[in-house]
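A quick write-up on the structure given underneath.
For this view, one protein chain was removed and the others were kept in their places.
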Amino acid sequence: MGLKVDQLRICYRTLRGDVTAVDDVTFDIADGEIMGLAGESGCGKSTLGNSLIRMDVRMRQLGGRVELDGAELPISDARAMRDYRFKVVSIIPQYAMSALNPTRRVGKMVSELLRSRGFDYKSALPEFERRVKLVGLDADILKRYPIELSGGMKQRVVMIVSTLLNPSLLIADEITSALDVSTQRAVGEMLLEFRDRNFVKTTMVITHDLSILAQVADTILIMYAGKLAEKARTDVVIGSPLHPYTQLLISSLPEVGVRHDEHTLVGIPGRPPPLLNPPSGCRFRDRCPFAFDRCAADPPFVEVQPGHSVACWLHADGVSPAGGAEQC
Amino acid sequence: MRRYLLRKLLIYILTFFIAATLDWVLPRLVPGNPIQQLLAKIELQPGTYNATYKLYMHSFGFDRPWWDQYLSFWKALFHGNLGISIYDFPKPVTSVIADYVLFTLALLIPAILLAYYAGNKVGAMAARRKSLDNTVLPVGYLLTATAYPWLALLLAFLLAAGGIGHFFPISGGFAYGLLPNWDWAFVWSLMTHWFLPFLTLFLVAFGGWAIGMRNLIIYELESDYTHYLEALGAPSRLVRKYAYRNAMLPQLTGLALQLGVIVGGAIVTEVTFAYPGLGYLIFQAVGNDDYFLLQGIFLFIIVGVLAANFIVDIVYVIVDPRTRVGISGA
Partner (left out) sequence: MLTLDNVTKVYKTGTFGGESLPAVRGASFEIRPGEVTSLIGESGSGKSTLGKMILRLTPVTSGTISFEGTDVAGLKGKRLREYYRHVQGVFQDPFSSYNPVFRADRVFATIKRSYFPSVSNSEWHGRVEASLESVGLNPVDVLDKFTHQLSGGQLQRILIARALLLEIKILVADEIISMIDASTRVDVLNLLANLKSRGLGVLFITHDLSLGNYISERTIILRRGVVVEMGATQKVFDNPQHDYTKMLLTAVPQLHKKWGAGLAPELEAMGVTSEGEGRPGRYSRSSMHPLAAMHAWKGHRAQVVAAALETAASADRTDTYLRTHEEVPPLVEVEEDHFVVTSAGAE
């Protein structure tokens, strides 16, 4: 069960041509698992997340298949997807601060939303109020307008609303990037709490911030230029990553305790390749310090250890991971 | 809330004071004076002109210093006395205005409300239907950019002067031969004379509202709360309802801002059609240097526009929770 994404390809139509933002992506998330999806801006992580709930008009599915709870999720059929949204697949958007209609009281908006989807607000209300209290809010926020709530309160309200119908898949899209550290922490803890209480079955946390994922995710999937780079358990990705991109990314993150004078970190030189006409072979080749002749071919995304997959020729066919983990 | 309304009221009173003062000053800056105009109408005994002129100047108070005239203007105003008309001498200004004001109100109120209603509806429809939008957008821009007198002339030519037909009378408030009494012939005559000036005002305003609403709805449909609703599978019925309601708020502000413009449009339209409303009366008052009548009409318009604005302000507070919250929080 859970979520299974198989060889998914999503392209974006732009004025200059089609951009394959999600290229041959295969992964799954088990029930009860929180998977982090990380990468730099433009790597396709948000496209992947959005494609699972709501494709916008510029997006097109080129191939692949998505399965949720054992049944196919018709992601490219907007009409059929409407029925899945909120009930089966839900999202906490990046813009939680402005996600609530400013001219409707919170409770009124939720009741109109629920009714429009064929649910009875009255019978859902006790559970809604219970969850409102669970995240430390007072039940009277339902009578308030969004403008009367602080940023942190709005964030919490949106998180409860999105998960109210106990969706099978929850997509959390960059929900911490605009927040203060204390609120970031609260939001992270809420994601865990929602999972522990079975409010959601599978969760996908999309972010560019690996340290948040280190706190909340069970597994981490790293994307680079539209393709999968590495996937493993969180402690493995953070502690002993195999893909050079992951290694360099982690080694470039300053942490409390690391000081420039004692230990100067280095970034990754160069920029991700344009997705309009991506280069052949490994897309990280130009920036990779370990690149060698085999990288001219596209590396397969293969499982090198149980639960640890990587797309790198250094680890493709039993080649010993020389200079792998210890490099970072 | 009360504090907010009181503050608003204070601002309106201040505005009224300034506007009324300007209203008193501006006619007096026009060269010439009303007594000359008045005396030109009367046949005077030869050699008595200067004496009569002095007498009239004195009785109208024009020989007193300006500040004294200004003070007595306010004094009289509080007694509801706007002075004597020179154009329609010696009728009081208030009763001259009363003769004409109903025509203007009958023109303005339906034109403003219907254009606002229809413009909003059509604009909202255009925002979600591309095929309709392709028509509404250019037509709307054309209408809202049209000058009132130009459209008035065009309509008069097409519908009254035989461009297409002679469906409507070309000028006046009712046919010359009729006497005002409430029989069918008179009412019918009123309606046919009313229609073209009304249509002019309606069309120009309609274009503006339709364009405004279309743009606002498109903006609302691209906003975050809309995307959130759609991501949670809300049917487009609910999404549109929210977008329409939220787009109405800036339109309401627009209505308050546009009131003055529409009244201005009504003045030139009435002149074009020789429609016996306040606009036409202004035209006559200017021609006769009639300070008191001009002052009276403008004062009437100022009060009307301010009152309408005040109503819009109150309605806005009722429909937009954000202002209410801001008020109680302040």
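Note that the chains take the letters A and B in the order they are written out, and that residue 1 is the start of every chain.
The working rule: a residue touches a chain if its C-beta (ideal position, glycine included) is under 8 Å from a C-beta of that chain, and two chains touch if they have at least 3 such contacts.
This is a predicted model, so every value here is computed, not measured.
Colleague: Pick out which of A:Glu40, A:Glu67 or A:Asp286 touches the chain that's been left out of the picture.
Modeller: Only one of A:Glu40, A:Glu67 or A:Asp286 touches the chain omitted from view, namely A:Glu40.
Colleague: Among A:Gly32, A:Pro74, A:Pro102 or A:Gly281, exactly one should touch the missing chain; which is it?
Modeller: Answer from the full complex: A:Gly32 touches the omitted chain.
Colleague: Taking the entire complex into account, which one of A:Gly17, A:Gly63 or A:Gly136 touches the absent chain?
Modeller: A:Gly136
Colleague: For review purposes, identify every residue of chain A that touches the missing chain, sorted by number.
Modeller: Interface with the chain not displayed, on the chain A side: 30-33, 40-41, 134-136, 151-152, 156, 180-186, 188-190, 192-193, 195-198, 208-212, 214-216, 218-219, 233-235, 238-239, 248-250, 252-261, 264-268, 271.
To be clear about the criterion, only the chains that are shown with their structure count from here on.
Colleague: Where the centres are mean C-alpha positions, what is the separation of chain A from chain B, in Å?
Modeller: Spacing between the chain centres: roughly 57 Å.
Colleague: Please output the residues of chain A touching chain B within their complex, sorted ascending.
Modeller: 53-54, 81-87, 90-91, 93, 95, 98-105, 112-113, 116-117, 145, 147-148, 158, 161-162
Colleague: Okay, in this complex, where on chain B does chain A touch?
Modeller: By the definition above, chain B touches chain A via 223-225, 227-235, 237-238, 242, 245-246, 249, 319-322, 325-326.
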